[in-house]
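Every protein chain except one is present and positioned as in the full complex.
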Amino acid sequence: MKYLDEYRDPQAARKLLDEIRRRTTRQWTLMEVCGGQTHGLLRYGIESELDGVIELIHGPGCPVCVTPLEAIDFAQQLALRGDVLLTSFGDMLRVPGSQQSLLETQAAGGRIRIVYSPLDAVELARRHPDTEVVFFAVGFETTAPATALAVKHAFRDGIDNFSLLVSHVRVLPAMELLAQSPQNRVQAFLAAGHVCTITGYESYYDFADRFQLPVVVTGFEPLDLLEGILAAVTQLESGRSCVENCYSRSVRSEGNLIAQDIVREMYEVCDRPWRGFGTVPQGGLQLRDEWSQFDAAKRFNMNLSLPVIDDARCRSADVLAGRIKPTACEEFDRDCTPDRPLGAPMVSSEGACAAYYRYRNPQQVTSGG
Amino acid sequence: MLAHGEGGRLTRRLIRERILSAFGNDILESMDDAARLPAMNGQLAMTTDSFVVSPLFFPGGDIGSLAVYGTVNDLAVSGARPLYLTVSLILEEGLPIVVLDRVLHSLAAAARRTDIRIVAGDTKVVPRGVADGLFINTTGVGQLLETPPPGPTALQAEDELIVTGSIGRHGMAVLCAREELLLQSSLQSDCGPLWEPASLLMDRLGTRLRCMRDATRGGVAAVLQEWAESSQLTLEIEETRLPVSPEVRGACELLGLDPVHVANEGTMVVAVERDALGDALSVLHSHPQTCDAVRIGRGTERKLAAVVIQRGLGSPQPLDDPLGAPLPRIC
Partner (left out) sequence: MCLGIPGKLVRWIDHDQTFARAEIEFDGVRRVCHMACVTDAAEGDYVIVHAGIAISRIAPKEAQRIFDELASLGDDDGWTGGEGRDGGE
């Protein structure tokens, strides 16, 4: 595939790996924020190749993982109502809610449908005017333009049986929290390439300056990841801390202005609890009041009477903040596997625990196979 | 349209008119409660399967041809010549007759193509919303060859692993045919019979053929996982050797799927003794259903992981079940 395969070339990757090793005089600690990048680093063996050379800490860049329990429970209740069709990205289905996952809800008779795009959910609403269609709107700033566009389509076409259950999250505020923490060991960030495609990276200048941390906008394929790491290391070795763009085939400094306008029209910034991470100030997006007719939380007015408790054994908070690697968790590959997850990072296609499980070294496999 | 009924006048008429005309043969026409089959020398093999694919019609096949080839292939890979088939239909009330006719004709054509005879059947009509159009259950009976392949317990380290065609075509063709994904492609299911290449392989290789399995639900990965479990070996494959067509690749990238987990309905995984690799490939290449066969890996002494995949970059990794929600109703 063009613009994909060439960035997976093994020989070019080896050249970059060699250059990274050649450049580093000490072990630096880098964090990649986006879950897609975590999976790439593990799938293509980059983390193990750089073992001892670079320490890679994995950040909370998995929107599915950080979706609050309340939102999942809410989604479940909607799906079980009978007059609602809950539509969602496939990723969300195995994430455990406080009682069960959406997949289990579906097996128990909940009306749930996987869609590839929120705009497909609008089409479903159009074709089934007798049913309320709710789209579970999770995702970073990459996804917000798509859900915003879905509302615009529904509005234009007078589709009044469509709404969003909004749980969008914003990356930079979480990076701020991490960088501010006294336990922070991250010396440079690999910024999420598709988030920056939308938002641009001008807002990172201030961040890099205040915390004196290099920020390198990085893509997802092996060569992109290696290029990002190399750029970060080069800065660190020369004591610089600026914002650099290593995903320039997709990212411009101002980002995608049209997308930003669309998002700004429908959404406003709000504080949001990130599952396993705590409340992130300005860490979320919510629909503006004037669009509240498309807000499922307001339309369906659900109340949750049960306290929200995550399984105590799940250490997703520590994993998401990069304090521990998934393999350091006692339950990893024991009581917690993708089939029987204790927490979200083990089931999401962008979760760090899932990445570690899936791409683990066969020599480290503990279960019987 | 079909009305709900059980053995009443409407059902009998249905059977008489539609099914007999599509399948008609001497055994079926005698219409007793049980089919009377000629005696056979040697062992019988028997298999059963249910088909619930959605949508009913997809590029390269439909639930009817799928039901026949799926059953034929189960017998073939076990070393049995497919002979007889039963077909049970569960029809949803309101299913258009033209749809039923299309499926029946497809079933009949597939049966003729594979020389298997449909000897018994049943039809039930259920209320709307229960069967999503049409479900099919089959039972296949075949005659076991004198020396069928021994199966995965006979796998040894250094045995070679082959896949007989490009992978993931069926699952992705069915997914692309699902209206709600809005994908268009010229992808075709690989749905087709494997008895001929299987029997050629058994003839030529004899005991040098360890086992064969069509890689249906769960794809190549599922077959390897079962074989690794039975043999207590580790099976190692190389990702770069797996034959994947550009369209399957494109659809998988778009949907975040790995072709190694996607269903096939006319493609097998084959394990042979190391020295038999050349012969096996030459036999497979001589048949149109398996002409793109390639070696994908081998068996080794059990390391800690059952199935291991070597990707283009990086070190070998265990091949597990796929993450994310399972793909519903591909087969």
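Details
Residue numbering begins at 1 within each chain, and the chains themselves are lettered A and B in the order written.
Here is the rule we use: a contact is a pair of C-beta atoms (placed from the backbone, for glycine too) under 8 Å apart; a residue touches a chain by one contact, two chains touch by 3 or more.
This structure is a prediction, so every number in the text was calculated from the model and none was measured.
The chain not shown here makes contact, within the complete complex, with A, B. Only one of A:A71, A:A125, A:I159 or A:V216 touches the absent chain when the whole complex is considered: A:V216. Of the listed positions A:H153, A:R264 or A:R323, the one in contact with the omitted chain in the full complex is A:H153. Residue A:S248 is the one among A:Q99, A:Q180, A:S248 or A:S292 that touches the chain not shown.
For the options B:D190, B:E247 or B:E273, the residue in contact with the chain missing from this view is B:E247.
The residue touching the chain not shown here, chosen from A:L56, A:A188, A:A231 or A:M346, is A:A231. Only one of A:R8, A:H58 or A:H194 touches the absent chain when the whole complex is considered: A:H194. In the full complex, chain B touches the omitted chain through residues 176, 182-187, 245-247, 249-251, 253-254, 256. For chain A, the residues touching the absent chain in the complete assembly are 1-4, 6-7, 12, 15-16, 19, 23, 34-36, 61-64, 89, 91, 116-120, 138-140, 142-143, 145-146, 149, 152-153, 156, 192, 194-195, 197-198, 201, 204-206, 208-210, 216-217, 220, 223-224, 227-228, 230-231, 234, 240-251, 253, 256, 258-259, 262, 348-350.
Note that only the chains that are shown with their structure count from here on.
Chain A and chain B, compared by their mean Cα positions, are separated by 37 Å. Contact residues on chain A toward chain B in their complex (touch as defined above): 1, 4, 8, 10, 13, 43-46, 48-49, 90-91, 93-94, 103, 113-116, 120, 123-124, 222, 338-339, 347-349, 354, 357-366, 369. Remark: chain B residues 180-182, 228-229, 234, 246, 249-250, 253-256, 302-308, 311-318, 320-321, 323-325 touch chain A in the complex.
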